[in-house]
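Structure in structure tokens, see below.
And then chain A:
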Amino acid sequence: GVGSGAPRGALRAAFGQPVTDLDPYNAATAVDEASLIVKRLVFDTLVRREGKTLVPGLAAKWRRDGDTRWVFTLRRGAVFHDGSAVTARDVVACLEHTRTVVSAQTPLWATVTGAEAPDDRTVVFTTDGPLGSLPVNLTLLFIVPARRVADPAQKRSPIGSGPFRVTGFTPSTSVELARFDDYWGGRAESPAVSMPYIAETSTAITALRNGDIDLLWPVPPDQLPEVTGVPGIAVESVPSWTYYFNWFNCSRKPFTDPDVRRALCHAVNVPQIVESLFGPGGRQMRAPLPATVAGHAAQEPWAYDPAAARRLLARAGLGRGFTTSMMWFDATGPLARELAQAMISAWAGIGVTVRPQSIEKAMWLERLNSLDWDMNLQTNTVTTGDAAFTIGRLYDSKANRLGYRNPDLDAVLARAAATPEGPERDALYGDACATIWSDAVGLFPVTLVTGYGRARELTGFTPAANNQPDLAVVGRR
Partner candidate 1 sequence: MSATRTGPPVADAALLRIRGLHAGYTVPGRSGLRRRRVDAVAGVDLTVRAGQTVCVVGESGCGKSTLARSVVGLLEPFAGSVSFAGLDLASAGRRQRRRVAHDLQMVFQDPYTSLNPRMRVADIVAEGWRIHRGRVAPGDHAAEVARLLGLVGLDPSYAGHRLHELSGGQCQRVSIARALALRPRLVVCDEAVSALDVSVRAQILNLLADLQGELGIAYLFISHDLDVVRHIADEVAVMYLGTIVERGTAAQVFGDPQHPYTRALLSAAPSVRDRPDSATEVALTGEVPSPAAPPSGCRFRTRCPLAADVCATEAPGLRARGDGEHPAACHFAGQGAAAAASAEAASVEAASVEAAEEKQA
Partner candidate 2 sequence: MSSTAAADRPAAARTRSALGTARRVPVRVWIGGGVLALFVLAAVVGPVLHPYDPVATDLPNRLLAPGERTEAGAVAWLGTDQMGRDLLANLLAGSRISLLVACATVLVGGAVGLVVGLVSGYFGGWPDTIASRVGDIQLAFPSILLAILLAGVLGPSVTNIVVTLAITRWVVFARVARASAMATRRLDFVDSARVLGAGHLRIMVRHVLPSCWQPLLVAATVQVGLVMVAEASLSFLGLGVPVDTSSWGATVSVGRDYLGSAWWISTMPAVALALVVTAVGVIGDGFRDVSDPRSRI
Partner candidate 3 sequence: MSSTAGDGVRTTGAERSPAARLRGLHIGFGGRGGERPVVRGVDLDLVPGRVTALVGESGSGKSLTALALMGLLPAGARVGAGSVEIDGRDTAGFTDAQWRRLRGTKVAMVFQDPMAALNPSFTVGWQIAETLRRRRGTGRRAAREQTVELMRTVGIPDAEHKYRAYPHELSGGMRQRAVIAMALTLDPAVLLADEPTTALDVTVQAQILRLLAARQADTGMAMLLVSHDLGVVARVAQDVAVMYAGRIVETGALDDVYTGPAHPYTRGLLDAVPDPARPGRLVPIDGQPPAPGHRPAGCAFAPRCPYATETCRTDDPPLVPLAASRPGPATGQHSVACHHSDRVLDRATSTEVPS
């Protein structure tokens, strides 16, 4: 059961979504936050992100060797949970394997042409062009022993070299971790971590208030008042890399006309929705990206102006409004249904009738992929904290995710992808932001602010923008 068998003093931390498997190369969970949280505790990556900077992980240091080569040197003394040493061959095997798996990560590795291990501690990556984001991307490459890369047993009992090892895992229910005493980075603060999944919000809040769990995140925006000011509980918030967007299917009438899309953007009183629905749990967006993501460039928000919206519609020949639909699945994020209803209500004000289609995730996915929708509301997380992950991946004409085609944008994105980190790259992504925003390919209402509710007695806890806090350094007073 949940938390049963967890040793005394274990850190009990509940995340809002279930962990379904622990295979680091499983396509379905490649960018799944819940499993990433656990994977970051169990596995190591060559490079790690701390705040906005990249720090050494398994790799002690790395350098660029020309435009197409990266050389990484592994640190000494890193061992897997089974006692074997981490070698360059393991890293190569992991990279090779991940390139064969098609997943949300695939574009990240598309330009990597190979990896070699000249010796046990050196890994050389070659790319078919300059790939500035390789170190960032490597924060997603989990290292497992070479012989286990393709082992299906990893779903249930993986072996990594991280600060915790898996002692128990019931899919979608709970994960039990125990401290790995031979971790190269020093022993974790807690002897164990227990991560139950609590589906019902009220139950989870109650568990936090009662001390059944020590940490709960994200606390849904609406529920923040329930935990603020409660003795023994501290609430910390951090703007996350997760945000809502409502895409218009740009290949479908009437959304082929940018004016129609713009009219819909003008019709929604975004500040009011963010204020009354999300309150401290959300921030109004000014770009198709959260403000904390690298590559973000603030744009002028769409004014709430129903009259202007009507004018635009009239200009598009839809002066009497039209009927369309919006699809989403409820579990996509907090207040998804409420957000949808608020927008639909706003659109009703300019004569646009929107049929709400709250559907199952499986069906949503099916329709999303086949572009079988008018509008799509969903959350999205910039898993790497970098614009490349989101903008580069989604708005490319080839990706054809929302029926939007813009060769100019494609060119900008291609250049940005080839540019190493720096002001130039930021400027290119800034351009992309502006294009996407002004073309109104979607309505980007709100970035979520993750609320972390935790027991005050926890020490060393830092809220993380990517929803993946480092629990290894969390202890108890």
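The criterion applied here is as follows: a contact is a pair of C-beta atoms (placed from the backbone, for glycine too) under 8 Å apart; a residue touches a chain by one contact, two chains touch by 3 or more; residues count from 1.
Candidate selection criterion: all candidates are chains of the complex that A comes from, given by their letters.
This structure is a prediction, so every number in the text was calculated from the model and none was measured.
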Chain touching chain A (counting every copy) in this complex, out of 1, 2 or 3: 2
Sites on chain A touched by candidate 2 in the complex: 200-202, 205-206, 220, 222-223, 225-226, 272-273, 276-277, 329-331, 337-338, 340-342, 344-345, 348, 355-356, 358-360
